[in-house]
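First comes the structure, then the notes that go with it.
Removed from the display is one protein chain of the complex; every other protein chain stays in position.
Chain naming follows the written order as A, B and C, and within any one chain the residues start at number 1.
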Amino acid sequence: MFFLDHIWLIPLFPAFGAAMMFFFGRRLQKATVNAICVGAVVVAFLFACFTVVEYTHFAHGTGRPLEKIVYTWLGGNGHLNFLKKDGTTASFNADAGFLLDPLSSIWLLFVTGVGMLIHIYSVGYMAHEGGYYRFFGYMNLFMFSMLTLILANNYMLLFVGWEGVGLCSYLLIGFYFHRKSATDAANKAFIVNRIGDAGFILGALTLSWYLGSFRFTDINALAHSGHFAIGDPVLTIAALLLFVGACGKSAQLPLYVWLPDAMEGPTPVSALIHAATMVTAGVYMVARSNAVFVLAPTAMKTVAIIGALTAVFAASIGLVQNDIKRVLAYSTVSQLGYMFLALGVGAFAAGVFHVFTHAFFKALLFLGAGSVIHAMSGEQDMRNMGDLRGRIPTTYKTMLIATLAIAGIPPLAGFFSKDEILWQAYRSAYGSFPYLWLIGFGTALMTAFYMARLIFLTFYGQPRMSHEVEHHIHESPKSMTGPLVVLAIGSVCAGWLGVPASLGGTNAFGKFLEPVFAQETAASVAPTAPQEPAGEEHRGLEWMLMVLSVVAAVVGGGWAYGYYANAGKGYTEPIAVQAPPLYTALYNKWFVDEAYDYAFTGRRKIGDVRLGAMGAGEASSWFDAKIIDGAVNDVGWVTRAVATLSKWWDKWIIDGPLVNGPAILCRFPLSPIARLFEWGLVQWYALVMVAGLLGFGVYYVWK
Amino acid sequence: MNLAMNSALNSTINSGMAPVATPWFFYVLAGVAVISGVLVITRRNAVHAALALIVTLLAVTGLYLMLYAPFVAGVQIIVYAGGIMVLFLFVIMLVNIDRSSKERRFNRIWAVGLGAACALLALFVFAFTKGKALFPDRGMPLAEGSNTQEIAKMLYGEAGRMGQYTFAFEIASLLLLVAILGAVIMTKKKI
Amino acid sequence: MPNFIMSYLDSKEALTPGSAGSQFWALIYVLIIFAGVSVAVIAMNWIERKLLAHFQVRLGPMRVGPHGLLQPIADAVKLMIKEDIIPAEADQLVFWFAPMIGLLAAFTVYTVIPFGPSQAVSDMNIGILFMLGVSSLGVLGIVVAGWASNSHYPLIGALRSSAQMVSYEVAMGLAVVSAILMTSLNASGTGTLSMIGIVQAQQQQGVWFIFKFFPLGLIAFAIFAIAMVAETNRAPFDLAEAESELTAGYHTEYSGLRWSLFMLAEYAAMIAVSSIAVTLWLGGWMRPFPNLLHAPAWDFIFSLFPGLTFLALAAIALIGVARMPAHSFFRIQRIGLAVFAALLGFVALLLLVIAVAGRSADMSVAGRFNDGIDHVYWFVLKVAVFMYLFIWYRATWPRYRFDQLMKIGWKVMLPISLGVLIVTAIVGVIFS
Partner (left out) sequence: MVPITTLHYLVVAAALFVLGVIGVLIRRNVVIVLMSIELILNAVNLNLVAFSRMWGNLHGQLFAIFIVVDAAAEAAVGLGILIAFFRNKETVNVDEIDLLKW
């Protein structure tokens, strides 16, 4: 039980690395920085592996959670109580406690695993950058925050990690802080995330106010207890607020705008934070709160719809983008939409499974893109690439695998997870949503298209780069290609963990997670008790949908092949040719940023009038200057008038008979008596004291 | 206190283990203390007064030793003679001494003050003569060898028990801290 | 033989004359110590000059006596017959007795220094407190001397030196307290302030306090070793007497015998603080490894050391005789050195005889005498190491600036010594 008992050490390894960088980083050699930071993450990964192994032994397949409370870091010690719904009081307490169950073990494994690979990759990628120790310090701080987030046993500690990853995201997006675009992107990410965080903290507090605890285990137990009806309004509100938080962190529809801009950061950051781990925090949190969400069907529906819309919306933008990382960014948003779709239709395990597989191939895609950019001397525009497959073969091969995986070609990882989601959307335990399936299906088609477009534009066709750049193209160092290969293996194999029953698999992944999600299905007293959805009678339908989605992937890829396989210097975009207005809209990301600028930030004006926060500021400034200050000035004038009168009164009435009168009285008859005791010589006072002493002495001696 | 007990005590104290404490010592030390005390208040020069005060303090230290209070004596030497008096000498040297040594020594009310002090002395004399019978001829025995240890036990306690004066001791340390800060703040030109 | 002389010698317990109440022997001890310290100071004068000279690759005094051996005597005579100048504007009385204060303070300390379990004038139960207190009186002499001279350099020197001594006394006291804390690590839990008790505590715990709770004892000792250099106004902390800035510091206006009293006080104070260090941290009179090598044979071997030391000194002197140039000009010197060598050899022989005669561990007079010589020998040897260090510092290190000195005292030494004290207390509570 050593590892389980010392689970709190896992986040502390990277924290140690970050602290070392913070205090001593400036003076350390690169090799030392590598040893400390990468070493910390490697140790954390090994520790996490042993911990999970021990946990499976501990849980014996029952999935009972392991809770380890170190100390109470935020609490009223019984002084700060809130009234629970059943009339009892509960103490406001948040522990530094750690919770390990199947859900967090999965996150623990892939966060540390992928994080370790990306750290190793960064050694090569950042080798020639300034601020080396700063980068690794931030990365380790991020690992610390992320591990805190996923190992937390209550909402408050989770919020600490949640804010920590947000901070690290901000720091790392703005890593090249001398670039204005980078700092702007960092600010954008931070501010947009704040909106989500506000929702999250409100949701968490509502939940704990209503249920009386921050702890996940308590909340789950209460939600399962049957005290709460399905559709309980407070729980619905809490769930929706939590989902607002998830929207912010996981880039869902209204709040997704920061993620594409976040690509200003170094590529490993994009891979680690903005593709593989941090953005899945929202998914994690919703999955973690599944017991609450199940009790709030409205919230579930909202999640599903938002997820589906995000998926198709982002995918459509991704169709025409030219920046290689931007395509991947929109792809990430789109895939996150898939995950929320899964969560929303109640297929939590499927959503988590997609998170898991997505972590591999999306990290791989980003790292591959980083490798391409590295080879292209910093060029990110796909219009200036082409014909790289022979020059950087390892990158090419691994990226191809990832593309196939994300497009959903069997038997690669993406196929299993995506089809599980689509199937669940079509026919889940909580109802059937054919429209959502249709949207997902369309998204799958688009995914295949834009990923194939990326591959063809980058690796096929004619070379379109300048000669100097072409001259410098080289394969990346071992420390970069190594992680690519490992991740490629993961992209191929990760899906095999969750082969669905319909394909003769056992869905080990789902089984492993079942305790986390199955409890509520048993406990929720819903009249429509869910059945095993993938029964024998639906097998045919399921196979048909699978075939359909594979066909969609192939068709999408085929189209892209037709248009881009031989793209030369002056190639044309098919959408631009066939529907120019649509192309403009897509190319400008549906004008969402501009709309936000008009509506919220006030950066753009309609005529002379600003809207949004800046507009409100201008309005209140005008109000302050004209109305408030005017009133103040008027009051001031009145005061002066009163003062003039008052001065006269003071001078002739108060000072005259009332003040000088007593003074004269004091000066002549009273002061000589007072002077006997106080005339300024300290020793006279001492003499008075001695006189008192004498008096006491005489009294006591003669008594 | 009866006489037999007194003589018994007398024999234990004078049996060779006691320090050489004869009445002569007392008279010499008391005389030195009082005479140099007079010098303290009459010397025109402040340095001379300070030196006379040191002599008084050392004489009083001797009296403490005769009273079986070696630890108090040690503290007196370290704190008073080694610390406070050096501070006094410092300050005297820092402030302008030439001027004050040429001025009047006593203030305007010196006659009244002297009178009050004489009255106090008279009161003491009267009280002592009246209450002479109240005081026993000889003190109780005090273990000199373990004096320090006994004081430590009362100050800090022993074996996990808080001493009688532990709290007072802590308060005293706080007082000293405050005094240090106060002195530094008042004396420094620019903090 | 009068009874009061023999009763002390015959007493079975090893008591100091003060504890045993023997006023006669206390007086004898006082006289011996006074004479011994005075001789040591005179010898130190010669040794310091010779050593400094050799550090600087020159010969040092060579003319007065063989290898300048009689130089200190010549110096003493010169100082005594010099004119005693008292400046006209000086405060006569204070000027006159300021050196006495310093000398008195320096020599009073010796009443409690334990040269052996019974080789001390008295075993006060507040011994170390007394020592710190009395040695802190020495600063009064310096302040008063500087003030009484009614001159600028002495006044500044006096203020500097007293500020320095008062500052370093704090760190020194705290270091001492951490050693005293260690004495309380016994079954009864009570420590002691008695100098003899402190050495006995080291004997009982079987370790010199410098090695106790390594490195706590070592740090406390280092603090003390630095502070004691500052306490005695020696290089590199001798800026109260910085001749390049203050001529000669507080004793600029002094000359002749009065000046030599200051010198005497300074060297006596050096020996005194070294004795404190030896007593508190280096096991006092104990010979090396008394627990490890405790067989009677080892006792005997170690008791031969004093005699052998003198034998070695005699041998060195004889080599000096042999190396004298054969010129007739050096004849007197050669003879003088040979006589000196013979004297040393005689002392060595005497000590060896005593060692052999007193080798049995009984309480015979010879045995006790032998023990006493042993204890005094080891104590003096340890102190001598410190004396050498003092000279070595002076030859090696440049002088500090005054603000640096104060900064070290208050911002480095004081926090470290406080920290050591706290950690020692905690560790002591944990391990007891």
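The rule is simple: a residue touches a chain if its C-beta (ideal position, glycine included) is under 8 Å from a C-beta of that chain, and two chains touch if they have at least 3 such contacts.
Note that the structure is a prediction, hence the values are computed from the model and not measured.
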Checklist entry - Omitted chain: which shown chains does it touch? => result A, B
Next on the checklist: Could you pull out which residues of chain A are in touch with the chain that's been left out?
Outcome noted: 679-683, 686-687, 690
Item to check | Interface residues of chain B (partner: the chain not displayed) | outcome: 10, 21, 23-24, 26, 30, 33-34, 37-38, 40-41, 46, 49-50, 53, 56-57, 60, 63-64, 66-69, 71-72, 75-76, 79-80, 83-84, 87-88, 91-92, 94-96, 99-100, 103-110, 113-114, 116-117, 120-121, 124, 128, 132, 135-142, 147, 150-151, 154-155, 165, 168, 172, 175-176, 178-180, 182-187, 189
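In this section, only the chains that are shown with their structure count from here on.
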Item to check | Pairwise touch network: line, ring, star, complete, or other | outcome: line
Item to check | Chain occupying the middle, per Cα centroid | outcome: A
Next on the checklist: Quick check: how many Å separate the C-alpha centres of chain B and chain C?
Outcome noted: 31
Checklist entry - How far is the middle of chain A from the middle of chain C, if each middle is the mean of its Cα atoms, in Å? => result 71
Checklist entry - Can you list the residues of chain A that touch 2 or more other chains? => result none
Checklist entry - Among the residues of chain C, which ones contact at least 2 other chains? => result none
Checklist outcome for this item: As the complex stands, chain C meets chain B at residues 19-21, 23, 91, 93-94, 124-126, 129-130, 132-134, 136-137, 139-140, 143-144, 147-148, 155, 159, 162-163, 166, 169, 189-193
Checklist outcome for this item: chain B contacts chain A in the complex at 107-109, 112-113, 116-117, 119-120, 123, 126-127, 130
Next on the checklist: Give the list of chain A residues in touch with chain B in this complex.
Outcome noted: 681, 683-684, 687, 690-691, 693-694, 697-698, 701
